[in-house]
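All protein chains but one are shown in place.
Up next is chain A:
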Amino acid sequence: METAAPNYLLIIGGVLFVMLNVAAALIWVERRMLALWQDRYGPNRAGPFGLLIVAADSIKLFFKQDWVPPFSDKPVFVLAPAIVVVSVLLSFVVIPFAPGIIVADLNIGLLFFLAMSSMGAYSIILGGWASNNKYSLLGAMRGAAQMISYEVFMGLALMGVVLMAGSFNLREIVEAQRGLWFFIPQILGFVIFFIAGIAETHRLPFDIPEAESELIAGFHSEYSGMKFGMFFIGEYMGITLISCMLVTLYFGGWLGPDFLPPIVWFIIKVVAFLMIFILLRASMPRPRYDQLMEFGWKILLPLTLVNLMITAAVVLWLEG
């Protein structure tokens, strides 16, 4: 943990700067890619390729009236959007972007990630509850149930990786993937973690807490201006975080052939996963709420346990 290198502050600032900008840029990327896959143009007026749409959007969000509903629970209402951004940003602390580029090389890095992602559930629940609105409350309840259930499989699916690497430290997990990336032996764990990750960030197809068509934006229907913007940014940073975790845990992190520097490999892999997230949104219908829960508890949970048992048995067999 004593990695107080001279460029320590530089790393922290760099990670913060890059992550916040990635979240903003993703808005444009997502809209353009969705348009491409759905055979239309997407935003193409403001600036070259519509790039300035991000600036226009953020200016609009900043200048909108920041309305706090009089019937809401004000302190909780204001607190909720901050929680999601803080918890996601804190999770980036443990991600090893390249050798040496990591904010805190924690021994319990993976658990720290799980802890922070479970804190993220509060923003949905509190936001929905504090809005004091039936639709928001429904969204919040769905969100709470969904995130708690999927956290279980998420944690259990990750334990396969922990067993193989023998450590909770993300840097050591990446180092352990020299030779063979974990997505081959842990293919089941990878698929389950990916599905749980989508549910955890409540992205389409699992965006049931906000489901526009039934719940008119669910837990954030009362939010406006930059408070809504925080939920929005939190969601995009959430998918970046899950992509980073997928790359770190299953796709060898910064590892790759020598002709490119490690950080470039990391970025390439993360961008590939971000594209998959967007493609999923473009192509998948939303399941019903009870179908989602049933799928989780009746299919994913037994599969994760089987995966864990097989991994443990194989690791023991190889060792002894």
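A few notes on this one:
Simple rule for what comes next: a residue touches a chain if its C-beta (ideal position, glycine included) is under 8 Å from a C-beta of that chain, and two chains touch if they have at least 3 such contacts; residues count from 1.
Note that contacts and distances are computed from a predicted model.
Of "Biotin-dependent carboxyltransferase family protein", "ABC transporter ATP-binding protein", "Acyl carrier protein" or "NADH-quinone oxidoreductase subunit J", only "NADH-quinone oxidoreductase subunit J" is the UniProt protein name of the chain excluded from the display. When you scan A:Val54, A:Val88, A:Val103 or A:Ala144 for touch with the missing chain, the hit is A:Ala144. Which of A:Gly155, A:Gly197 or A:Gly296 touches the hidden chain is settled by the complete complex: it is A:Gly155. Within the complete assembly, A:Phe112 is the residue of A:Phe112, A:Tyr135, A:Phe206 or A:Tyr236 that touches the hidden chain. Listed for chain A, the residues touching the missing chain in the whole complex are 73, 75-76, 79, 106-108, 111-112, 114-115, 118-119, 121-122, 125-126, 128-129, 137, 140-141, 144-145, 147-148, 151, 155, 168.
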